[in-house]
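Encoded as structure tokens, here's the structure I'll be asking about.
Every protein chain except one is present and positioned as in the full complex.
Chain lettering (A and B) follows the sequence in which the chains are written, and residue indices restart at 1 in each chain.
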Amino acid sequence: MIASAAFDILLCLLIVTVAVGSVAARDLFGAVALYIVYGLLLAIGWVRLGAVDVGLAEGAIGAGLTGVLLLGAAARLKAAPDPPRLRIVPLLLCLAVSLGLGAAVLSLSVPQPGLVPLVQENLAASGVGNPVTAVLLNFRGWDTLVESVVLVVALVGVWALAPDDLWDGRPGAAQRVKRDAVLNTFGRLLPPVGLMVGIYIVWIGAYAPGGAFQAGTVLAAVWLLAIMAGVAEPPPVRRPLWRALLVLGPAVFLLAGLHGTLWGAFMSFAPAKAKTMIMAIEFTLTLSIAVTLAMLVLGRPRRPA
Amino acid sequence: MIADAVTVLLIGAGLFFFVAGTVGFVRFPDVHSRLHALTKADNLGLGLVVLGAALQAPDAATVLKLVLVWLLTLAAAATVAQLLARSALEDGAP
Partner (left out) sequence: MTATLVYGLAGSVLVGVGLYGFAVRRHLLRQILAFNIIGSGLFLLFGALARRTPDGTSDPVPQAMIITGIVVAFAATALAEALAERYQELTGRTALEEDSKPAPPDEQESELRG
């Protein structure tokens, strides 16, 4: 008990220290590098909290993809002189916010069953065995449907920032890496393994931690790596096939939801069909999420260098 | 019991190599010797940790997953170390 609490306290101290380091870092690259470390440590924290699904999402999206995106940004944005200075008034205000939140945590630390009994009661009717997947795709399917649309809308927003003459062109690679033998080999070696891991994660998500978002991130990462290694080309954003892939998952999700209106209400699945419906949504959603996330990292169309 | 003891031994040895690699990373003077310390010692350390954890695995599938994690880390570390070393060389590091 004591050893486990000591580990948690040590981990939290480390997380907070790295966050402070990221805010206080002198150069942009250092700030982003520390942010990635911060995300990975947080993922361990989530596992400690028994939220393995969240840990996977934090490690893959919060640390991994956000890290790649911001490392690219750190290279493209000018570094302006911005020395870290201690400012007393903001510091005191932020301290007050932290203390207030901390007081709230202390006052809320009483056992609460929450929604666990409700989820457990209805898990059998949800079609899957992993309670988090049941919430994401069945009980609160609405949230996830809208979320998958938010991703596509954000991508349209990113594309819209391209200058007029580049609109619907080819997005530049997020990083310009020299195409040498080692990276090229790695870029050829990894995709088959990554594909297998991605499919495994979406499949296992029905019973155990995993699911469409985590698997989609793995597939997106593999594709991005292949692009950076010079094995694959980023697709031009006008290609209809790629646009169809972007909306396939949300469209299948929406159709499944509409099918629910025949049976009961929008976004409700008959228990007998729930498993089939959820797996159809999960696999198509994984594909769409993978393409959307990778294209968000690649960014808007750029002038060829 | 014996499996538990071996696990503790292996993971302890693994952690020793991690510490050694980190000490090298902090103490060594230039990029190349730091990379040398990090990639070699940490890869071996992770291998020992994986071996120790595999002894506690409930089934063969878990062992396979652990080995896959180790192999992927090895490949990634080797690739990244090579890229870092080359770019440091091109930037004129000793």
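Quick notes on this structure:
By our rule, a contact is a pair of C-beta atoms (placed from the backbone, for glycine too) under 8 Å apart; a residue touches a chain by one contact, two chains touch by 3 or more.
All of these numbers come straight from a predicted model, not from anything done at the bench.
Considering the complete complex, the chain that is not shown touches A.
Interface with the hidden chain, as seen from chain A, comprises residues 5, 8-9, 12, 15-16, 19-20, 22-23, 28, 31-32, 35, 38-39, 42, 45-46, 48-51, 53-54, 57-58, 61-62, 65-66, 69-70, 73-74, 76-80, 82, 84-85, 87, 89-91, 93-95, 97-99, 101-102, 104-106, 108-116, 119, 131-132, 134-136, 139-140, 143-144, 147, 150-151, 154-155, 157-158, 161, 211, 213, 293, 296-297, 299-300.
One rule holds in what follows: only the chains that are shown with their structure count from here on.
Between chain A and chain B the centroid-to-centroid distance comes to 26 Å (mean Cα coordinates, whole Å).
For chain A in complex with chain B, the residues that touch the partner chain are 177-178, 180, 182-183, 185-186, 189-190, 193, 197.
Interface residues of chain B facing chain A in the complex, by the touch rule stated above, are 68, 72, 75-76, 78-79, 82-83, 86.
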